[in-house]
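Right, I'll just put the structure down here and ask away after.
Every protein chain of the complex appears in place save one, which is left out.
On to chain A.
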Amino acid sequence: MTQTPQTNAGANNPVLEIKDLCVSYGKVEALTNASLTVGEGQIVTVIGPNGAGKTTMLSAIMGVLGSKGRVAFDGTLEVVPEVERMVARGMNLVPEKRELFGEMSVEDNLVLGAFQRYRMGKRDHKQTLEEVYALFPRLKERRDQAAGTMSGGERQMLAVGRALMAKPKLLMLDEPSLGLAPLIVREIFRIIAELRRRGVSILLVEQNARAALQVADYAYVLETGQIAMEGPAHELADDPRVIEAYLGFGGKHQAMLST
């Protein structure tokens, strides 16, 4: 494991490379010279406490927030990332709040995820829909139900499924386990591992460090807007500083079993 400068040696064929990314809210710098790499077929996780700048980083990469620095996606430098172009090029973000259309059906929400591809003349959404249903049978069962009536876990599945409808080269997940029961959290992480098996590259932002490090190939620790540590996920999981700050021994189970 190393301090910066980073070396994600497993990223032979980088899908995403960011270098010295900076984001400011007025005079407050929320992200300072952050650099990371996501290789093709990798799960890369960014862990860190609440307010460390994890969501800010994803928003800047996606072009939702203005930033300084370099973002190279799928081999092309993005001087100023813009959301629509990033989506068209195969980047997709599942935001923390899911942002589904609650009054629309599950299937309509999913089909909307393929809208950009449809506009580009690609007419494969029916086949993609069946692939998403194969991955999430629960969504197929509820295809005609309004998205707003679904449980938290189902909404997260739908949000991920909608992102997959765009056939992304890079899927960015912002706190996919947030607010979900332990049983569902385990299932969400099983699905994330399954997505990697299917070749999807994933940038995973999580506060649940233990689960994130278990599933990821490479990991970064973001603290107060800066990359504080990085390394292969299994090495970071064994690092005493990470154990002390983010993993601990016993505390998580105590909380789960006491509720």
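Keep this in mind: a contact is a pair of C-beta atoms (placed from the backbone, for glycine too) under 8 Å apart; a residue touches a chain by one contact, two chains touch by 3 or more; residues count from 1.
Assume contacts and distances are computed from a predicted model.
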Choosing from "Cell division protein", "Hemerythrin domain-containing protein", "Indolepyruvate ferredoxin oxidoreductase subunit alpha" or "ABC-type lipopolysaccharide export system ATPase subunit", the absent chain's UniProt record names it "Hemerythrin domain-containing protein"
Among A:185, A:203, A:227 or A:242, contact with the omitted chain is made only by A:185
Logged for chain A, residues touching the omitted partner chain are 137-138, 141, 151-154, 157, 180-187, 190, 193, 210-211, 213-214, 234, 237-238, 249-250, 252-254, 256-259
